[in-house]
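A single protein chain has been removed from this complex, and every other one stays in its place.
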Amino acid sequence: MHVRLIRELGGELVAVCGRTLGAARAFGHADPYDDPARMLRERAPDIVHVCSPHHLHAEHSIAALAAGAHVVCEKPMATSIEDGLRMLAAADRAGRLGAVAYAYRGYPLIEVLRGKIAGGSLGVIRRVGGCYLSQDVLPAEKYVWMFSPRTTGRSYVLMDLGVHWLDLVEFVTGQSIVEVTAQFSTHQPERIWHGGPGEGGEPPGIPAGEGGVLVRHGLEEQADLLIRLGNGAAGSATVSGVSPGHPNTIVLSIDGAERGADWNQQQPNVWIERSAAGCMIRQRSPDALASDLAWMSMLPAGHAEGYVDAFRNIVFQSWSAMLGAGLGYPSFADGLRGLRLVDAAIRSAADRRPVAIR
Amino acid sequence: MHVRLIRELGGELVAVCGRTLGAARAFGHADPYDDPARMLRERAPDIVHVCSPHHLHAEHSIAALAAGAHVVCEKPMATSIEDGLRMLAAADRAGRLGAVAYAYRGYPLIEVLRGKIAGGSLGVIRRVGGCYLSQDVLPAEKYVWMFSPRTTGRSYVLMDLGVHWLDLVEFVTGQSIVEVTAQFSTHQPERIWHGGPGEGGEPPGIPAGEGGVLVRHGLEEQADLLIRLGNGAAGSATVSGVSPGHPNTIVLSIDGAERGADWNQQQPNVWIERSAAGCMIRQRSPDALASDLAWMSMLPAGHAEGYVDAFRNIVFQSWSAMLGAGLGYPSFADGLRGLRLVDAAIRSAADRRPVAIR
Amino acid sequence: MHVRLIRELGGELVAVCGRTLGAARAFGHADPYDDPARMLRERAPDIVHVCSPHHLHAEHSIAALAAGAHVVCEKPMATSIEDGLRMLAAADRAGRLGAVAYAYRGYPLIEVLRGKIAGGSLGVIRRVGGCYLSQDVLPAEKYVWMFSPRTTGRSYVLMDLGVHWLDLVEFVTGQSIVEVTAQFSTHQPERIWHGGPGEGGEPPGIPAGEGGVLVRHGLEEQADLLIRLGNGAAGSATVSGVSPGHPNTIVLSIDGAERGADWNQQQPNVWIERSAAGCMIRQRSPDALASDLAWMSMLPAGHAEGYVDAFRNIVFQSWSAMLGAGLGYPSFADGLRGLRLVDAAIRSAADRRPVAIR
Partner (left out) sequence: MHVRLIRELGGELVAVCGRTLGAARAFGHADPYDDPARMLRERAPDIVHVCSPHHLHAEHSIAALAAGAHVVCEKPMATSIEDGLRMLAAADRAGRLGAVAYAYRGYPLIEVLRGKIAGGSLGVIRRVGGCYLSQDVLPAEKYVWMFSPRTTGRSYVLMDLGVHWLDLVEFVTGQSIVEVTAQFSTHQPERIWHGGPGEGGEPPGIPAGEGGVLVRHGLEEQADLLIRLGNGAAGSATVSGVSPGHPNTIVLSIDGAERGADWNQQQPNVWIERSAAGCMIRQRSPDALASDLAWMSMLPAGHAEGYVDAFRNIVFQSWSAMLGAGLGYPSFADGLRGLRLVDAAIRSAADRRPVAIR
């Protein structure tokens, strides 16, 4: 994805750094490296895209910033607030920008909704609900590297998926989440590593035959949330990685005093504007965007834009900001915000009480 | 509704008791009364349908039971657990049955889902979510009698609407809700009584011009819930009376370890069976019902059944039970359960902590 | 269905006439007869509901009218234009009314659409399309009595299903269909009678083992139509009895110069109002009906009404007209119109050219 966007936007991919030289070479597209420090030293890239496992984002981003590069970091930005703070400090120190790949922000209708709400078209916001439901780890024993100790810290599904939903809530409403109440569930506490694609290196655990490793993880696969926004709005949501039939259902459902709005990432080209009179299905159309956002959406209504288009928009925003343009972009500060929200949810679930967020 | 169903089921409506004789007379269909005691004494009905305001359900039901009648009581069964307990005791004492008009239980697909879950077709239940969204009190100053002190006790939207959703969760899954965490919101704390239809008698409040009364109610118009079921399943839901564009959206969304299921009361003739392979839209069909429930659904698939059909099923079940048939029906015990669940939510919202339910 | 509605509307069911006395007795609900003439003579009913096979509608209706009864006849009204004309003449002669059970007209939203179009809200009507798709005879050898010679005349699927769609087009738009072009398909020309429910008496054919009879029918199971309305509007539609996954999908899709409208019988409580701005999903609500039609819809928005409610509305209209009230109802003239439209389609398919309709 990153490679494709880099080329599409006219960037030049100078180097790819993998865990091994072989992996980097297999990836293709550019000179392979297995040592980030050497790559940074030898190639001095203008911008580094950090796509390593979550717990390495901090180390790799900080190195890149120290080497004078701007950074586009995959989400979640890090696995702890501390790491997030170090990354922000590194960017400040280096005078470079850090962006976080909150790709879903790049859908044009997210901007349309944001504009509607900011402009008061829905009235005072009262409810923000929805979900992020996936079946990423539905199969009984399915293992992904994020279940390995230390790779995602203290959370699986909020860290990997929920952080997107929480970011969209704040981004779209322009309101801060000031309190979260969470209830966590671990439905499949034993999973088996077999070393397949996406499973990462061998984790500590109990031998499970044929080279497999049984891992007892304590991470939530489902998080049920109550949120309170700064203006008093409230809502509920569930984030799950074990919801059958949901490849990647991200729903934002918003009630204002006058109108409501619904958006579902799986049908990203429509939104529903609810009012007492009925529910209006509105198609994405370039005409609905503010003129300074018109670049986000090229195609006439009725021609689907997709995830790649959204992701490209985010990378374009970030690069533009790095090149000095005044464009907004999902920044390290936004990434840190996500870590704070997830951290609050983790503490709420553990302490069984609402937790306020600074 | 009750009158229509009584006649359709072949019952004879002998008397109607209203707040005033005029009201009862205006209602028509049968001899008018304004004094329940006199009506019970003079007509000795076999069955009394209690459709009075919520806070009078207990008094009216207990009188009817004491007079030897069975009772079909509107929901919520009462406005306090204490009243509910008194009603149960009265029924026991009288050797009569008490039913609660949980009409949504009467949809055939609710029984289909219940059967699927009981039969293990979804696998172990892990998540139960959904919502009950309405726009009943969306207009800024809209007043309904349930905002008058003492008529709904300590809750508006959970008592009036949420109790249905909570009942469906337990009824469909066969699991008890063992813990609830609630967050309440009052978005429109000042509402104005004008004495129109549905507003009830004049409440205490501040004169608001033209005979209106401004009432400052402290009741929740939106309740966000986290629930935990006995088997460890969990979920979130929102109940609202101020959600634009939602006349009466009741959604049950259930994840099992194998499959998921969704049902929406506004399209009561379909349900969605989710699996890793996709989402199957299944039509209500008499064939899908267990043979002992075949009476619930008369029409071939593709011919919509509606709310009246569901309500009739519940009244039919209740009457049949009262006449000695072994049919299940929503009983006073189920009504009391609803009161306990709402009470737990009220206390959770007030105390800002999860509350266990006996 | 008819029995249920007769009782619900307060009628008294005095007699049931079946092919055999046993069948009539098994049907229950009222005194059994096997001889229509005797039944009419002995019971002198005010109204007769004719629910016999299509080719007997004429004989039974004419007898009932001659005996002084009004008639509510199932659709299609007859199997030939000639029979239809004889029925109209018989009603005229007897000074009695004949109604046809075009049940789908009874949905409140059909009246809402009719009102919108008559009031000009959509602008000049330009397109009327849609479909009537069912899987009634999808299984390879499935036999229904309508495949028996002479029971449906020269058409299966248009006669049994399509006639509803054609009626709705004219009823809703207030325009006549002035030309039809049809293309017929017989996908399963050999079907096997086994004498099961719905298969009727043994048809002529080839013995097919175990008492079965293989019937070679030449009737269309799928009819593709082009229509032209009096005002120049045009459209296409398909009617099929072999469309997998469609229990009973009746769709009306209408374009006006200003707005469009879609309605689907399987979700009869919503319609979609299309405009350049988007597609508005509107819920059935009593408020949307003209005051003289308010009786058609009792329930607040969000509470589904269904097929029984629609059918009851039609019977209520017909009875009211028979009792002297000025209510409109689907009349024998409307039934005859259906026969003319189907006849035109049959001739168009045979002659491979557009056929004009008087």
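By letter and in written order, the chains are A, B and C; residue numbering begins at 1 in each of them.
Quick note on the criterion: contacts are C-beta pairs under 8 Å (C-beta built on N, C-alpha and C of every residue); 3 or more make two chains touch, one makes a residue touch a chain.
Every value quoted in this text rests on a predicted model; they were computed, and no experiment measured them.
Engineer: Among A:S134, A:Q183 or A:S236, which one touches the chain that has been omitted from the display?
Structural biologist: A:S134
Engineer: Would you mind spotting which of C:C51, C:A234, C:M298 or C:L327 touches the chain that isn't drawn?
Structural biologist: Result: among the candidates, C:A234 touches the missing chain.
Engineer: Pick out which of C:H2, C:R96, C:R191 or C:H246 touches the chain that's been left out of the picture.
Structural biologist: C:H246
Engineer: What chain B residues would touch the chain not displayed?
Structural biologist: 273, 277-283
Engineer: What is the set of chain A residues that contact the non-displayed chain in the whole complex?
Structural biologist: Residues of chain A in touch with the missing chain: 1, 4, 7-8, 10, 134, 246-249, 265-269, 283, 285, 298-309.
Engineer: Please give every residue of chain C in contact with the chain that is not shown.
Structural biologist: 126-127, 129, 131, 135, 138-140, 181, 183, 185, 187, 222, 224-226, 228, 232-238, 240, 242-246, 255-260, 272, 274-279, 352-354
In this text, only the chains that are shown with their structure count from here on.
Engineer: Where the centres are mean C-alpha positions, what is the separation of chain B from chain C, in Å?
Structural biologist: Those two chain centres are 37 Å apart.
Engineer: I need the residues of chain A touching at least two other chains; which ones are they?
Structural biologist: In chain A, 277-279 touch at least two other chains.
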